[in-house]
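Other chains of the complex are left out, but the ones given are in their true place.
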Amino acid sequence: MKIKVINPNTFVLMTEGIAESARRAARPETEIITVNPQKGPISIECFYDGHLAFVGVIEEVKKSLKEEEIDAYILACYGDPGLEALRELTDKPVIGIAEASMFTACFLAPKFSIITVIPRVIVPLEQLVKKYGIYERLASIRSTRLSVVEFASDLEAGKEALAVEGKLAVEQDGAEALLLGCSGMAGFDEELEEKLGVPVIDGVTAALKIAEGLVDLKKKTSKINTYAKPDQKLIEGFDPIFNIE
Amino acid sequence: MKIKVINPNTFVLMTEGIAESARRAARPETEIITVNPQKGPISIECFYDGHLAFVGVIEEVKKSLKEEEIDAYILACYGDPGLEALRELTDKPVIGIAEASMFTACFLAPKFSIITVIPRVIVPLEQLVKKYGIYERLASIRSTRLSVVEFASDLEAGKEALAVEGKLAVEQDGAEALLLGCSGMAGFDEELEEKLGVPVIDGVTAALKIAEGLVDLKKKTSKINTYAKPDQKLIEGFDPIFNIE
Amino acid sequence: MKIKVINPNTFVLMTEGIAESARRAARPETEIITVNPQKGPISIECFYDGHLAFVGVIEEVKKSLKEEEIDAYILACYGDPGLEALRELTDKPVIGIAEASMFTACFLAPKFSIITVIPRVIVPLEQLVKKYGIYERLASIRSTRLSVVEFASDLEAGKEALAVEGKLAVEQDGAEALLLGCSGMAGFDEELEEKLGVPVIDGVTAALKIAEGLVDLKKKTSKINTYAKPDQKLIEGFDPIFNIE
Amino acid sequence: MKIKVINPNTFVLMTEGIAESARRAARPETEIITVNPQKGPISIECFYDGHLAFVGVIEEVKKSLKEEEIDAYILACYGDPGLEALRELTDKPVIGIAEASMFTACFLAPKFSIITVIPRVIVPLEQLVKKYGIYERLASIRSTRLSVVEFASDLEAGKEALAVEGKLAVEQDGAEALLLGCSGMAGFDEELEEKLGVPVIDGVTAALKIAEGLVDLKKKTSKINTYAKPDQKLIEGFDPIFNIE
């Protein structure tokens, strides 16, 4: 099967990290294609960034739908920006790494915490957990106070900050599993798991396993109402690739 | 004071209806400027539409921030697409017509229902009410089964459908106020109010009054964390207007 | 338009503070009439106080309905005691300063905290936030440990205590806006706003703006069910003014 | 032990029905004293009625605290108007018949419905269930569309209406126990139970049993914070009995 992993920001180094993590976790027969859009911000750390990034994501997906036979898509930004819109565009499963990490954790622990980047994403993540309807299982959301770029430029400092906040989440907030709240942390789960003694979920690999499973079961996105294909309508000022046919 | 009302779709007829409604409700000394983006879909009826539309909205707001002295912005699509991102861009109040209609209704009735366009927007609206944290006051969301364009092309049929669903909301769902769930319905509140005997809230005029009040009180959007100005960062493939300075 | 502001306690000094605050915030053409009942407790700091105070409030409103043409009423005690009963008595908008402050904050920040007087009002305020259905937006309720009278007798100490608790609300509880949890704090918002760097909402002025807006829009309280006029019935031992005609 | 049952309205016939029901359910050694205030409305069917009624209730309780040795108080109006204020006045248990019926039902069935009088009390009852924090166990609230007085003037019609709505609650709403939502229905539980085959809870007798049990256990109302005795303060225009000593 073919799974396309889309890093919605334009930070190529992060796309490579995501790709490596995904490939390592995939079954041998799963083909992983990782891309990032040509346009958009280098990192996604606020609502504004997310909206800009998503235009490029749509473009990538629309092109992909025309040119490739993809079995499932993974949206690899911990914030799942625009996930529902992608579900409208195709009946192939589209998995967000945030939702995948949350639901995966629920099979391993009664409560999870998310450890993320800068403080301003805490409220948006809390809204995301509520939108997914799984807020009851959330122990806390903690910030390392490091930006995506700071994180990428000093991995060791990043891992250290993750360990510090993760420990507090376990000891003070009642977390029994931890979620890596940024795709730039892809691949750090094992090391942290060993250090803290609780399951640590990397959304990229969690999403990959969910995607493989859904493809195996031939399950598709429900098109009965909310995620039905968008209606054809006049769209001005956009490349024709954005039209609905 | 100057209030800018942005219709995020490219349907000029609807922009005019919104403008008329806003102007009628504004105080004499309030200057209303109504625009719609040059690019984007003609109506917003799914997540996909909303994301495309929002790019043009950002462009309008960024230009406006450069060129005008605006006291408050109103986002005139009942779905408030991208509202938080606009709040990041400016400390001037930015009001969504959906949120304005909901909180306004709360001063007049214990429970409200939203009457909206096609069925596929029901789940997104329910998510919106939950995001605003006011779900406890929601009696129901009902669909007229008419699209935005169908609505605009036969106003009488639209009003009739609104009356039918509004009546059901009051009699069966426990609604004691009704919210017009599309900016294409701007101006229909009085007629419906008379027919059904309950307050009917038009989000455009509700938002206008909230905006005027906040400007009077000199209140600004909180920039302490979630809605702080986006960080400057590399944004590729977008017009320079999209950069953060 | 004429707006009547009712301070439900008998503390004349507080009534004057409320009046001043309201007048400063009102539009030039809005006439503000501020009163307090002749009977009842000098401050409202528990359920018992609230119930006693409300009898005098009803009397004032019943008299007003007979004698004046008022466009909207404001109940100026942060606890909104008896608000629903007033809504039953008239179809003119009746706005509580607590509800006004909460919903107003929602346009400016994702989460708010209330800073209030003595600890025993925390649970009642929490119940109020839940009754209004907006608990999801509440970051915390904090007490200054000062009574209403202590507050009035040493304003500087009061402001200092507000600043201390407000800072903790922002830094520890995730508040991005603050609400002044007592009408005795009317007028302190600007100073506190400057000190803490987040919007601070004074319920009196917030209610005033909501009231002006609703009067502009000609919106009235829903009389369809819950807030319908009370049925005429035998009421013993009360002044005839309390009868329903 | 001595238990005082207070019917907060001035409808003497209803007071007698309550007294009879309470006496029949009490243990032989429990002394039941039933009163209603001298002043206030003949029935409580809206917020306004409740507020007026409560003044007389306070007067009765304040006098009782001076003159009698009472072990527990029962507030016999299904709406528990002013219950918290009474808890402030004494450390003797004060039980509301609404809360008693709800928590009692929870020992017998997973979900309950309340069958009440006129439709306008549905929202207030829903708010009450939420305030008590037991909303998750509520199947529905149904109205017989009969007023308190209509009920009292034709008991058979009342019982019939109760049976009709109770049956619908069981068959359509998932109720497995029913609560009599008005103290004017005191004593109807057995007949209805037989007819419908589910437990039917009469709040008066439920409250009585809770009160007896708490007195046996020597449990008192918590005075640590929320229900502490009201502070002494200037109260104008009220009989001295209303002062706090």
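Each chain carries a letter (A, B, C and D) given by its place in the written order, and its residues are counted from 1.
Here is the rule we go by: contacts are C-beta pairs under 8 Å (C-beta built on N, C-alpha and C of every residue); 3 or more make two chains touch, one makes a residue touch a chain.
Just so we're clear, the structure is a prediction, and the values are computed from it rather than from any experiment.
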{"item": "Homomeric complex, total chain copies (4 given)", "value": "6"}
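Throughout what follows, only the chains that are shown with their structure count from here on.
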{"item": "Angle (degrees, nearest 5) of the CA superposition of subunit B onto subunit D", "value": "120"}
{"item": "Subunit A-subunit D separation of Cα centroids, rounded to whole Å", "value": "53"}
{"item": "Distance from subunit C to subunit B - Cα centre to Cα centre, in angstrom", "value": "28"}
{"item": "For subunit A, residues that touch 2 or more chains besides their own", "value": "122-123, 127, 130"}
{"item": "Category of the chain touch graph - line, ring, star, complete, other", "value": "other"}
{"item": "Chains that touch, pairwise", "value": "A-B, A-C, B-C, B-D, C-D"}
{"item": "Interface residues, subunit A side, partner subunit C - complex", "value": "122-123, 127, 130"}
{"item": "Sites on subunit C touched by subunit A in the complex", "value": "110-111, 136, 174, 176"}
{"item": "List of subunit D residues in touch with subunit C within their complex", "value": "10, 37-43, 45-52, 54-56, 58, 82, 84-85, 87-89, 119-120, 122-124, 127, 130-131, 147, 149, 225-226, 228, 230-231, 233-238, 242, 244"}
